[in-house]
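Of the protein chains in this complex, all but one are displayed in their positions.
Then we have chain A:
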């Protein structure tokens, strides 16, 4: 029943039969990076692809692969919006402030200007009696014993006790909290104050969302073709949802890009097929297939050793243009066993972003000035991409040595179409990392392979690496399999767990505010040994996406 004896890597492989373990993936990625780097060094720079209307093969191309290796730009829409990509750019953080106020629309419009109309209230209380909750302080004592001394010094009039102040401070965004560290000494060390941290972390869970559980089960685990059936459930909710009809090829798992719904819309994809997306609004039961990007439409030359891979997938909402967008990065690299140098000397590696717009129902090319080649690229559907407040975020790493791996948050702002980075820190090779949303903030989850202890930090301000604040260090009991399968509502982290017979999986979650683990029971979800689960946040909306119903 206890899986503690089995190594973590084994578990991962079992749980994700069609998935490389992330270690293997990292190794492969690393190998590819190395090759790609060599390719780039000897070739035409990326600026070659800049002009949206000019297409010609590389100047040094020997003609053999011409026309086949490159995506003709005419396949993209020609209305290219290209702001000057600046790097790095640190826009004003929308994350925490806006999300906090979302929860509480109360205070809008009541600001200093209005309060001018009111006279300053004269004090009624003496500060000493505040917070004195014991019943002796009222009633039995005669009124004169309790301070009504409005004549007392102005300083002490209705000031807020330390404990009461903490309850207010715990509800502030990180940025404000940090700034108010300048108020006095005790406030400058709030994050070391255990009373405060208990309050703060308990409040740092949002109850605004549903938790969805997406499961994929093999119909016949032993016999090919390995067809999955997929189910979509909401936790603590019996409403039945029908996922859109399966994608053309049915192997692989249905998964959700970015884990969360964006304005009530999910972007579904398949782990086996990149470049195939379906938008789905469960509330209206509408779905819409997204046309494949031009990259996928170009047949590859059979002799070609050029491989295209897609990375940096994301789905989000462009507030400025009121448009949904899908983003992916096309990266090509040469991989052949012989004649390295000769091939390399004639093929430029091409890398660019493709952006799909729901409004125009088309893809276009977006060439970025920033070189992403020194980062490892995150695979999709694995908790490494995230959408929050008009921007897509990815976790990227830079490998220096096995004990020295740099982790950074890469952000792409969907309206401005600019990239910027927020360094997270340095770690070792064995660190499993995830991105999550905690109460409207970007949160970084990390744990080491084979270890159950995990850490969660939240980001105070985009672009400011020192604004990462460690919120939780937790050690769930061993049968929970790290890394988690997702993050749900109210600060719950979901894991899989072997059941008593060790044949099937159970779903369990750890509630961050209580630190208690719970097994999910009676959920109606089919659980099998080869099940593949993803958990995330869903907030319903009636946002129309066009498309068809079931």
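Here is the rule we go by: contacts are C-beta pairs under 8 Å (C-beta built on N, C-alpha and C of every residue); 3 or more make two chains touch, one makes a residue touch a chain; residues count from 1.
Quick note on the criterion: contacts and distances are computed from a predicted model.
One chain of this complex is left out of the view, and of "Trafficking protein particle complex subunit", "RecA family profile 1 domain-containing protein", "S-phase kinase-associated protein 1" or "SKP1-like protein", the protein name its UniProt record gives is "SKP1-like protein". Residue positions on chain A in contact with the hidden chain: 92, 97, 100-101, 103-118, 120-121, 124-125, 127, 129-133, 135, 138-139, 142-143, 146-148, 155-161, 164-165, 167-173, 175-176, 178-185, 187-188, 460-461, 464, 466-467, in rising order.
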